[in-house]
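For this depiction, one protein chain was excluded, whereas all remaining protein chains were kept in their positions.
A and B label the chains in the order they appear, each numbered from 1.
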Amino acid sequence: MNFKLSQVPERTSKPRQFGLTMVMDKGLSIRQIEDMLDISAPHIDIVKLGWATSFVTPNLKDKIAVYKSAGIPVYFGGTLFEAFVVRNQFEDYRRLIDEYGLEYAEVSDGSVDMPEEIKCDFIKVLAEQVKVLSEVGSKDETKIIPPYKWIQLMKAELEAGAWKVIGEARESGNVGLFRSSGEVRQGLVEEILTQVPNKDIIWEAPQKAQQVWFVKLLGANVNLGNIAPNEIIPLETIRLGLRGDTFAHFLNDKTRKRWKLTK
Amino acid sequence: MNFKLSQVPERTSKPRQFGLTMVMDKGLSIRQIEDMLDISAPHIDIVKLGWATSFVTPNLKDKIAVYKSAGIPVYFGGTLFEAFVVRNQFEDYRRLIDEYGLEYAEVSDGSVDMPEEIKCDFIKVLAEQVKVLSEVGSKDETKIIPPYKWIQLMKAELEAGAWKVIGEARESGNVGLFRSSGEVRQGLVEEILTQVPNKDIIWEAPQKAQQVWFVKLLGANVNLGNIAPNEIIPLETIRLGLRGDTFAHFLNDKTRKRWKLTK
Partner (left out) sequence: MNFKLSQVPERTSKPRQFGLTMVMDKGLSIRQIEDMLDISAPHIDIVKLGWATSFVTPNLKDKIAVYKSAGIPVYFGGTLFEAFVVRNQFEDYRRLIDEYGLEYAEVSDGSVDMPEEIKCDFIKVLAEQVKVLSEVGSKDETKIIPPYKWIQLMKAELEAGAWKVIGEARESGNVGLFRSSGEVRQGLVEEILTQVPNKDIIWEAPQKAQQVWFVKLLGANVNLGNIAPNEIIPLETIRLGLRGDTFAHFLNDKTRKRWKLTK
């Protein structure tokens, strides 16, 4: 923090267990990664190589090495896991994770219809190898999963050994947790939170209005995911009440009253 | 200009007093700034470090030094000013400006309810220290300020010592001068222009259609702000009638008639 300002919420510090910012890299070059780290490394907790972009990315090992040397864990997007699984190549996938020296992996069923027991089996097996992020929610906007089912899936997957569960939103933020307009499924999120600990969930929230909504509901240290590289600094200001949208949120009552601000 | 083309409007040249392009940096790394300058320095007049992004930006002094060595003035976004003011830290803010060697500052009330006399007092004080950009318009899309009030505020703030007044639009271009759809509040702009000199106003216009609208109304040398780094070159072509949207605008009658073009 460059300046001293009162009434700014305290952020957790790295390595964070909550207050995580998960960034989506959908095809950065090595120099672009360096640029991102140069300006926002302190605010990046973990990086996802979006869906199966790693399949067509040159210098993949070098890219991963850059993140590693900055102490930032990297993992392959869930669609790559699914691509291997539907082709009966799960064992190849496990070898791949070791070959690239990864310490995290995602298990998801956003593009396939996977029975929950089978998904949990994959989680169990992978959890012995790496930390598992397990994603709930479909990439298909016509497939609406009711809240009780989200809760049941999240609980089962955490129990199977997932380090965190992720609420699906895609790169665009218009499925899963959100309506096709990008609006939050508010009732869904609130119901999930009655049963699943907030700290165990990473909410994919690529759009600004979505990030603002979660910070207002759950505070500066909510876990947020699918953040674009050039939105890391902006998100950090939202978390700290230093952007218009959350400007009044962390101010004390006296200040708010004096300036006629509503939270 | 790389090629010789007739019927291209003349642009003012740097250091410009009008025809300004104000760019928003919302978290560029030093190398990203160098890249931006490499391709568009001649078209950048002034850079705003968006809202309070400067609070969480590492190497802030180095960033500012890069802009300075390119002869481009930098200032902190108005939200940072407001963040200091609501916390009763205005004197800290003044010291900050000097500490970072800045020559411009923004005074705004986009996130707070500030009586006009108080805002003008801030302008007066800061105008003795730096050149002041004073922003009119709320970041709250439900807060509609009527045209006569915009005019009154702009006049008072220029009189208080502001170098330019800025018409608010945010990074997204959907408040203040614009409807939530991004459409220009046309009547508002026209009414303002009956009373406030165009050259004293910087119109925030982050969206292409907004830039086109202002260039068509006010010509190649209108002052435009909140331009994203990768939109500086595209904006310059809009100003010169070299993009589809303004293609016919600066052609002479003979040419337009020959090619059946409407302005």
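In the analysis below, a contact is a pair of C-beta atoms (placed from the backbone, for glycine too) under 8 Å apart; a residue touches a chain by one contact, two chains touch by 3 or more.
The shown structure was predicted, so the numbers you read here are calculated from the model rather than taken from an experiment.
Touching the chain that is not shown, out of B:24, B:107 or B:240: B:240 (per the contact rule at the top).
Checked against the full complex, the candidates A:43, A:94, A:119 or A:139 give a single residue touching the omitted chain, namely A:139. Contact with the chain that does not appear here is found for just one residue of A:21, A:40 or A:53, A:53. Those residues of chain B that touch the chain absent from the view are 1-7, 31, 34-36, 38-43, 208, 230, 232-234, 236-237, 240, 242-244, 247-248, 251, 255, 258-261.
Contacts to the hidden chain, counted on chain A, fall at residues 26-32, 50-60, 79-80, 82-84, 86-87, 89, 92, 96, 110-114, 139, 170, 172.
Basically, only the chains that are shown with their structure count from here on.
The distance from the centre of chain A to the centre of chain B, with each centre set as the mean of the Cα atoms, comes to 34 Å.
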